[in-house]
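All protein chains of the complex are present and in place, except for one that has been dropped.
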Amino acid sequence: MADTAKSEYRGEIHSRQKELMSAWYQRLDEAARTGAPATVELMISGNCVELLEAFDAVPLYPEINALQLAIRHQSLEPILLAEELGYAADNCAYVKADIGALLKGISPAAGKLPKPSLVLCNFVGCNTYIKWFEHAAVFQGSPLYMLDVPFLRADSPSREDVTYVVRQLREVVKMLEAITGRKFDYGRFRHAVECSRRVEDAWSRIKLLAQRRPSPFDAYFDAITLMGPLYVYRASPAGVEFFDIALRELEARAARGEGVYDQEKFRVVLEGPPPYPYFRAFRDMFAKWRACPVASTYSTVGGLWEFGFRHDAEDPFEAVALHMLEHNLTNRNFLQRYAQLRRYVEDWNAHGLIIHFVKSCRLFSAGQGDMRDYFTRVLGVPTLYIESDLEDPRYFAEAQTKNRMDAFFEALEHAGAHRGLPLAVSGPAGPHANPNLKVIP
Amino acid sequence: MIAGIDIGSGFIKTVILDDAAGRDAAVLGRGQVRTGVDLEKAARQALALALDEAALPASAIAYVATTGFGRYSLGFRDIQITEITSGARGVRFLYPGADAILDIGGQSTRAISLNPAGKVAHFKTNDKCAAGSGSFIVRAAKYLQIPLEQAGDLALQALKPQPISSICAVLAESEIINHVSAGTSVEDILCGIYESLADRSSLLLKRVGMRRDLVFIGGVARQQGMVRALEQRLGVRVDVPPHAEFVCALGAALLGLQRRRAAAGASMSLGGSCIAAE
Amino acid sequence: MRFAAGVDVGSTQTKAVIAADDRSLRIVGRALVDTGANVQKAAENGFLAACREARIAPREVGFVVGTGYGRYRIAFGNAQMTEISCHARGAHFTFPSTRTVIDMGGQDAKAISVSPAGEVRDFVMNDKCAAGTGRFLANAADVLGITLDEIGPLSLQGRFPVKLTTVCTVFVESDILSYLAQGKKPEDILGGVHLAIARRTVSLARRVSLAPEITLTGGVARNLGMVRALEQVLGATLQVSPEAHFTGAIGAALFALEKLDRSFESSVWSAESRL
Partner (left out) sequence: MRSLSPRLLDIPRCVELIQDLNFAEVARWKAEHPGGKAIAYFPVYAPVEIIHACGMLPVGLNGAGDRLDIQHADARFGSFICSIIKTTLEMAITGRLDWMDGMFFSTICDSARNLCFVSKRNFPEKYWDFIHLPQNAGSPAAVDFLEQEYRRILLQLESLAGRKADDDALRGAIRLYNHNRELLRDLYALRERHPERLRTWELYSLLRAGCFLPVETHNAGLEAALAELRAGAAKPRDSIRILIEGSFCEQPPLDLIRLIEEAGCYIVDDDFILGRRWFTQDVPSEGDPIRALAESYLNRSVYSSVRHDPRHPRPRALVEKARSRRADAVLFLIAKFCEPAYFDYVLFKQAVEAAGIPHLLLEFEEKAFTFERSRTEVETFVESLLFD
């Protein structure tokens, strides 16, 4: 569709992203063939890639593999294989696709995937991680370390929470020393943490660019392009370089007044992961209405930085622990997610909220009905609720989803939402800056 | 004589088995009637039809084994067995080396795998949803205005099968109608329906661990289009016994026979579980 | 005087309405035809019949908005809108104080929350399974051998509604048969059928906040038994207009009138409809 081509920004970011990601897969392939470098299977959520960098170990993110399979329409086969093994129709399909692909030897890249030297379950929020990595360790015959991160049950973590995580991180260091045969290099660790800080700075500024009107950055679909390097290369100079380029490119775009849609009509906030098997079709539904996702919770699964948190090299262990405990979407509680979304609607000047319920993921989806109630009834934010899945193509009904999207945007259009909206300021706006947002008593 | 009565949601099927002939059992008569509101009455009718065919009086029946969803509803039964156990038994009798079974009836789809000894190893049944079962085809035939009996053969003549995306037996109607109005041939539509039903069945079969070939029973097994779609989808040989819809009734009769012999042979009754209800 | 039309091509029935605008808005023609196999034809027939009732020639109609599941198949339409927008609009026109619209059609059910100005705020629909839709009722009527017009009133006579074990439109047939076999009265069975659907619909509708006043639209609104069952489960009264079945078409006609009024900005869907 012509509209989509227009909405999809292509710059140097994209070619660099491709290079980086294929270099990553090459290193994994190398590890599969030669046994080096060491590889650590890790979850994206609140990942501690800085620690790996200190050992020159390569992270292996099964979520990235699973989503690659889905985007390429290759997820159904491994999912079905996993279901033959006994996985339920209602288990997270990320897990099924990953385990199925593993057993079938399917790799999303040209090369092979290694048997990880360590399966490091950073249990950051999602309980499915525990099961997933238990199974991954069993099926691959790799050692498993369960890094237990206390859930964020208060506004911020307690001293005890931080101590607990730091103590475990030190146990991981011991394990990595044994596995890699290298001594832990504290200086390198600090350097890795410092790289992360710089990447996080750039990434945050990119996200804040989306407050402009028109937004030069699609914080949902385009954010995903940046998320691969963000998780794989965050703690390395390559990551710093990449994000510097990205920021420069997007700032230049903003300076020229270019937007994702030059005649941006609607601005929406997205909750929930995208339907990867129908990524393109879903994107088209936004393009049809020139609706730009200006902020999304999905892009904060790995880390939430736009509200200020940075890794601090002064106390690198504590910094990593704090990131895992507090500054990522999955370990934050559901009400903190409401607050995050509300802030997006307000400060990013959005017309409405789109909640994408994915059947696989209860972490994201369980309770989104209540979220909808809060946003429509309490805050008066126009909200669309749609259901499908992030990995399993059997749960996406294109015609029905399109019908719902059309109805939502028809309603916004009818209400004249796209007219008379003040230009967003470039810095963070104050509370309730958004005239679209009315708190209904 | 032993009677096996399968009280299905659509039809009641009865088989009369000869228990006199040494070790081998022989089917003497069959009867089938539509399941009405009064299950017992319909079952008696089916039994009467089978007795007619066997040219036997009602008094010749010494033992009655029931199966199917209405297995508990006959007062005059001696034993009741689930349709999965009896289907497996019937298939094992007809195909001693059978590996897996698919049984599609009016409202149900069942996949069964057998272990090398011929016992039920695993089974799966469809959920509280008629998607994928025989009534899907009954409805489709109605919308397409063709007799059900011809549906299977018509599908064999398809040139360009049109898949059906809706799994709901009811909502598929509009899709079928759309195909008709778009000028798609009845053959292509039917073939597409069979293909999507075969898709769904293959999922169930995978989950019970089907390995080699398949025996297909139940009313839908009479439809050649479905048989071919399954063969294509699964890439295995699909056997359909003659009188495929009577296999559960046959299996029930065989199990009845076995129990009767065991009871006659030993003073203590064996098995018994669900049977010897309190 | 200016005329505009709304054509709601539903899965089961096609509804067409002609709206006229001279100082006040009026509905001057309506028609109801079965959708059947030829969606395009049904839309055309419905539209022509509505013109006849309005005593105008088709070319006098300045703008036609199509809605319903077959909206993209209307050859003569000027634009399309979703049935959600149209039902909200139509219901708001009939009952300006309505805040929630429940639409029960042949193959789906939906609930829409509307603002005081008649804008859609939130909506839910159930459209992957025929359970709890008009088809469910039609099937029940079939099995019991009575007409659709009769089931509602009959269900109201049921004093001891049965508890259905399934909401599947196919399985309900055997459920009903087995209740008959147990000697249950048709009115009690129907009472159970209506209650089961009402429960299902209300629990769907609660996803939008269900603020009063609540309007029932769609073909099922003609079924008085369903209206009462819904009211019982909701614990509130429903507004039901005699035109309930035409609500979607009325909404579409009103949008069409608006398009006539404004030299409308080129919006996406109108651009697309010219493709």
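Note that the chains are named A, B and C in the order they appear, and that numbering of residues resets to 1 at the start of each chain.
Here is the rule we go by: a contact is a pair of C-beta atoms (placed from the backbone, for glycine too) under 8 Å apart; a residue touches a chain by one contact, two chains touch by 3 or more.
For clarity, every value in this text was computed on a predicted model and none was experimentally measured.
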Answer for the absent chain's shown contacts is A, B, C
Filtering C:N38, C:S115, C:T165 or C:Q232 for touch with the omitted chain leaves C:T165
Filtering A:V40, A:C92 or A:V193 for touch with the omitted chain leaves A:C92
Only one of A:L147, A:V240 or A:A407 touches the unshown chain, namely A:L147
Touching the hidden chain, out of A:F123, A:F266 or A:F408, is A:F123
Touch rule applied to chain A and the missing chain gives residues 85-88, 90-92, 95, 123, 125-128, 130-132, 134-135, 138, 144, 146-148, 150-151, 153, 158, 160-161, 163-164, 167-168, 171, 333-335, 338, 357, 359, 361-363, 365-370, 373-374, 387
The missing chain sits against chain B at residues 69, 81-85, 88-89, 117, 119-121, 123, 125, 128, 255, 258, 270-274, 276-278
Interface residues of chain C toward the undisplayed chain are 163, 165, 199, 202-204, 206-207, 233
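To be clear about the criterion, only the chains that are shown with their structure count from here on.
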By C-beta contact count, A-B versus B-C, the higher one is B-C
Whole-angstrom distance, CA centroid of chain B to CA centroid of chain C, is 40
Here the gap between chain A and chain B, centre to centre from mean Cα coordinates and rounded to Å, is 49
So chain A residues touching two or more other chains come to none
Check: chain B positions touching at least 2 other chains come out as none
Counting only contacts in the complex, chain B reaches chain A at residues 203, 206-207, 209
Contacts from chain B onto chain C in the complex sit at residues 9, 35-39, 107, 128-130, 133, 135, 139, 166, 168-171, 174, 177-178, 180-181
Given the complex, residues on chain C that touch chain B span 11, 36-40, 69, 107, 127-130, 135, 139, 166, 168-171, 174, 177-178, 180-181
